[in-house]
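Heads up, one of the protein chains got dropped from this complex, but the rest are sitting where they should.
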Amino acid sequence: MRAAIVERPIDVTALLAEVASPAHGASSLFLGTVRDVNDGRAVSGIEYTAYAAMAEREMGRIIDEALARFGDATIVIEHRVGTLALGDVSVAIAAAHAHRGPALDAMRYCIEELKRRVPVWKRERYADGTREWVDPTATTVAAGGPAGTEGGTDA
Amino acid sequence: MRAAIVERPIDVTALLAEVASPAHGASSLFLGTVRDVNDGRAVSGIEYTAYAAMAEREMGRIIDEALARFGDATIVIEHRVGTLALGDVSVAIAAAHAHRGPALDAMRYCIEELKRRVPVWKRERYADGTREWVDPTATTVAAGGPAGTEGGTDA
Amino acid sequence: MPVVTRVLLFASYADAFGASQIDVALPSGATVAELLRHVRALAPAHELPAVPLIAVNQAYASSDTVIVAGDEVAIIPPVAGG
Partner (left out) sequence: MPVVTRVLLFASYADAFGASQIDVALPSGATVAELLRHVRALAPAHELPAVPLIAVNQAYASSDTVIVAGDEVAIIPPVAGG
């Protein structure tokens, strides 16, 4: 069980090895990656920033909740911060369990809760040279530029 | 889009790279791995066998169904056959999509349908030297030994 | 003229029949249900469930599917992949 904000590329193979165990028959993995288009605009990269200490604690609380709901799983979450290029992995969640149902449910719970409440922010860089903080709660066009209605990776 | 029965170890990193694309913001992965206990018996390994030609076609049909249900995803499935040791990956499903919901739904659809209908069989080897074909449909103890009520990896 | 159809067997069924394939001579126009009657007469038929899964040409078939010359037929034990 581990939750970390990292400033280096996420090593997906290492995360899968970290949750694997002969007692587990199923592993699940979620990766969020930087997508080339968001809300109709061509994206060239994303800068991620976090309230790192709280983000790690909040991810840890989410893991604890997933364990309480879905049982004896092993779960690791890493979220990367810094400037990411197209295709880079921004977040990875690996969950393993004896059975596939809880392994999948635990992973999904973690990514949904992470998107809802972990204090991480992203500023998209667009092909036209501009950049904007992404606000998933915005429903109208704000002064200064269009506000994203969705997150910039997998929302 | 690819579905294969393979006789070599599954290269998980290669599968994730195969489904990745700058158009996708989310990747999901399921791994079935050989578990050390099934139905209360200590397992030392599993022999997998398949009706390979049909299994590949059936996995291909499952992928097509997932695409029809969940939209423009990229999906790859590999199932390994032969003798696997504890912790070895028996099946891997990778699915990527612009958004996380369909990426997760498509992966889960594929593993559930694979377990239901793809013609692959497994014979568990137990620590006591005996071995048994696993029959997930069995509800009583058959002549010749206890029948598994669950699959030997993640059921 | 009888149609000789090759029937593939796997896993516990291959063990039970002692073979990974058997040839069955069927009357022309025979269905999957008739093929199964022939197969049950051959060998330890008690190993087969009342309605085993059958594939014809690598897709699941129903009991009234007609078997024609050249079809690849398989009797599918309960699957246990993953």
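As written, the chain order gives the labels A, B and C, with residue 1 at the start of each chain.
As a convention for this text, a residue touches a chain if its C-beta (ideal position, glycine included) is under 8 Å from a C-beta of that chain, and two chains touch if they have at least 3 such contacts.
This one's a predicted model, so the numbers in the text were calculated from it and none came from an experiment.
Considering the whole complex, the hidden chain is in touch with A.
In the complete complex, the residue from A:Ser28, A:Thr74 or A:Ser90 that touches the missing chain is A:Ser90.
For the chain missing from the display, the contacting residue among A:His24, A:His79, A:Arg100 or A:Arg125 is A:His79, taking the whole complex into account.
Chain A residues in contact with the hidden partner, per the touch definition given at the top, are 32, 48-51, 53-55, 57-58, 79, 90-91, 111, 114-123, 133-138, 148, 151-155.
Just so we're on the same page, only the chains that are shown with their structure count from here on.
Here the CA centre of chain A is 49 Å from the CA centre of chain C. Chain A has residues 100 in contact with two or more other chains. Residue positions of chain C touching 2 or more other chains, listed in rising order: 82.
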